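Yeah, one chain of the complex is gone here, protein chain that is, but the others are all in their spots.
Just so it is clear, A and B label the chains in written order, and each chain counts residues from 1 on its own.
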Amino acid sequence: MGARNSIVLFFFMLFALSSASPRHKNKYKPCKHLVLYFHETVYNGTNAADATSAIVAAPQGANLTILAPQNYFGNIVIFNDPITLDNNIHSKPVGRAQGFYLYDRKDTITAWFGFSFILNSTDYQGSINFIGPNPVFEKTRDISVVGGSGDFFMHRGIATLTTDAFEGKYFFSLRVDIKFYECW
Amino acid sequence: MGARNSIVLFFFMLFALSSASPRHKNKYKPCKHLVLYFHETVYNGTNAADATSAIVAAPQGANLTILAPQNYFGNIVIFNDPITLDNNIHSKPVGRAQGFYLYDRKDTITAWFGFSFILNSTDYQGSINFIGPNPVFEKTRDISVVGGSGDFFMHRGIATLTTDAFEGKYFFSLRVDIKFYECW
Partner (left out) sequence: MGARNSIVLFFFMLFALSSASPRHKNKYKPCKHLVLYFHETVYNGTNAADATSAIVAAPQGANLTILAPQNYFGNIVIFNDPITLDNNIHSKPVGRAQGFYLYDRKDTITAWFGFSFILNSTDYQGSINFIGPNPVFEKTRDISVVGGSGDFFMHRGIATLTTDAFEGKYFFSLRVDIKFYECW
């Protein structure tokens, strides 16, 4: 094998290696790790008894019972959703997810979240505060854990959101994989 | 007293001790500590001259001068309230509390806050940024201090909210006990 081929092979392997591993590999180990689910039913004008969230703001021309026409751009939703340990909405809740999100893109669905988990179970007591973007069509989306109280006093970390289930436009379940890297 | 009884007594005392102290005792000492008050008058349609906040979003069927029927669920309020050093609304302001909160529960009153203190006094110059849940009927509520500028450059900590006073639905004063644990 000549020197030229070796060089080509070398660059090919380099490329194969770099594309095999993600660019921003996280080398840190979490000091605490939680996986939780929350389940949301958006109010659509007919489901008042079941709804756990409501559209409270909409762009010009839209209303508060139908998600806005351009990929929901301009809607703000306030929610108070049950949190469970597994992906079964009927499991006993261990807390509530409370806060808001807004839809912020016209040509695809992306959201921005600001909310808290209020946990009240045998294992965990306290709150966890989150903010960050949720581009809902990506398989996983990372938002920031910016603080907390009780068992999560001053904690920071990353929460990875995955859509676990959805039914039409007005029901979804999110899986939240929370890795804390500052634990106190 | 036999050994057996001693052991029972020991465990009883241990239990008594552990239940007497809160589960998540904070063992850290703040590097900076501030107690401030802010005072809010919500616009109700007739108090424009005094109002320091306004309802700007509401769920389907509600309006912007009356807090929403189910424990205010679905309201977003924008505020700009005077901050004082003591609980007297007529004391000289040392800054402004600016931002928003939203009501996020139907069966009781809970809020979620995102706001800043802008301080401009002899003692402190700079901003402090907060987010977190405020379940208003609990005696104390902990939210996160996620950053700041000026005297509070990069600071993190916990702010404990207490309702100091309220009058009807449209006026309240909050006591904010801010403990910084990262000071820079």
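The rule is simple: contacts are C-beta pairs under 8 Å (C-beta built on N, C-alpha and C of every residue); 3 or more make two chains touch, one makes a residue touch a chain.
If you're wondering where the values come from, they're calculated on a predicted model, not measured in any experiment.
A.B. asks: Return the single residue from A:34, A:58, A:136 or A:154 that touches the missing chain.
C.D. replies: A:58
A.B. asks: Quick one: say which of A:41, A:75 or A:173 touches the chain that got left out.
C.D. replies: A:75
A.B. asks: Using the touch definition from the top, which of B:26, B:65 or B:87 touches the missing chain?
C.D. replies: Considering the complete complex, B:65 is the one touching the chain left out.
A.B. asks: Residues on chain A that touch the omitted chain in the whole complex?
C.D. replies: Within chain A, the residues touching the omitted chain are 23-24, 26, 28, 56-60, 73-76, 102-106, 110, 112, 114, 131-133, 135, 142-146, 156-158, 181-182.
A.B. asks: Over the whole complex, note the residues of chain B touching the chain we left out.
C.D. replies: Chain B touches the missing chain through residues 43, 45, 54-57, 63-65, 76, 78-80, 96, 98-100, 114-116, 118, 125-127, 129, 131, 146-151, 153-154, 184.
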